[in-house]
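Here the complex is missing one protein chain, while the rest keep their positions.
Then we have subunit A:
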Amino acid sequence: MSRRSRAAEPDPYSFGSRPYDLVKEFTIALVAVLALSIALAAVFSSPDKRPVTIATWAKADSADFTATALAELDGTSGTAQYGPPYNNASEGQKLGPVGLANLMGVTRPIDTAQDFVIRPLRSAAQTAIVSSAVARYTAASGAQQNTWTGNYSNALDKANGDPTKIAPGDYGPVPTMLTALLAQARAGSLDGQLLTESGVFYQTDYTLPLLFLADGSYLANLAGQDHLAGTQWGMMNETGNYPGQAWLWLYTFWYQISPYNNSTNGDALVWGTMAVLSLVFVFLPFIPGLRSIPRYIPVYRLIWREHYRDLRARGGT
């Protein structure tokens, strides 16, 4: 950038000037936007669909709750297999050769069997049968635990997820534990227990209950009914007929097409793509070719049409 070319930039006021009241314009704009916002709020209101609790989930779909709790217990749930930042069960997604999630490590350790099943059962007042079931399970070897949970999982599948229709088998203490956990959940105490597991009274971190909900299919079904699923342009939508985060359209768009929607590194690929596009957007003035696009698209002729008309009237180019 030379000093000579900088000096060639014309002064805006050398094109002529006209009276302008900046404060008046801003005041009018503020009043107009406030009035428009009030009118939209009064006419259309805003959505507020009640959140799902562990209790409403357990009451509405006890089979899904039980299957999810079993998956948390035997380490096959989405959270149990997640990887960083919750555990080391997998490496996490990669962007090319770089595994950023793995680099950041496990910052929010979660043991799904302990955090979602065993500790909540232990922290509540239980009958002697339940207490001994928990003690028997935790004292057993890993292989024995896997046998019990594997058998129970197969039996649940055959019974279409209904614990009351399961045939007798070698399930060990698992049915007793999951029945007790379901009762706790339906009573509403599991919601509170998952929030206070870290032993603090004041709590604003909903990671545990939300991960537990997300591992089941109940929350996803509700989201699908409200066109919030990933295949429905996901979280840029809002419950009901509201505009939502329409400005996320480009981000959400990538999830609808290949290779993003069928890659095991899809999220990382979308973020990588959006990071590049965001940098292009921010540094557009310095990118040859792209910064010249406005000269090829005659929108500027419309914007400055009065200026060009005056110029022509005075014999300019």
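A few comments on the model shown:
Simple rule for what comes next: a residue touches a chain if its C-beta (ideal position, glycine included) is under 8 Å from a C-beta of that chain, and two chains touch if they have at least 3 such contacts; residues count from 1.
As a convention for this text, contacts and distances are computed from a predicted model.
For the chain that does not appear here, its UniProt entry gives the protein name "Cytochrome bc1 complex cytochrome b subunit", which is one of "Cytochrome bc1 complex cytochrome b subunit", "Electron transfer flavoprotein subunit beta", "Enterobactin synthase subunit F" or "Branched-chain amino acid ABC transporter permease".
Contact with the chain that does not appear here is found for just one residue of A:A55, A:A101, A:I118 or A:A155, A:A101. Per the touch definition above, the residue from A:V52, A:A89 or A:A140 contacting the chain not shown is A:V52. One of A:A113, A:V134, A:L182 or A:L211 touches the chain omitted from the figure, and that residue is A:L211. Residue-level contact of subunit A with the missing chain is found at 1-2, 5-6, 8-23, 25-26, 29-30, 32-34, 36-38, 40-42, 44-52, 82, 84-85, 92-93, 95, 100-101, 103-105, 107-108, 204-207, 210-211, 213-214, 219, 222-223, 226, 228, 230, 234-235, 238-239, 242-243, 245-248, 265, 267-268, 270-272, 278, 281-286, 288, 291-297, 299-308, 310-311, 314, 316-317.
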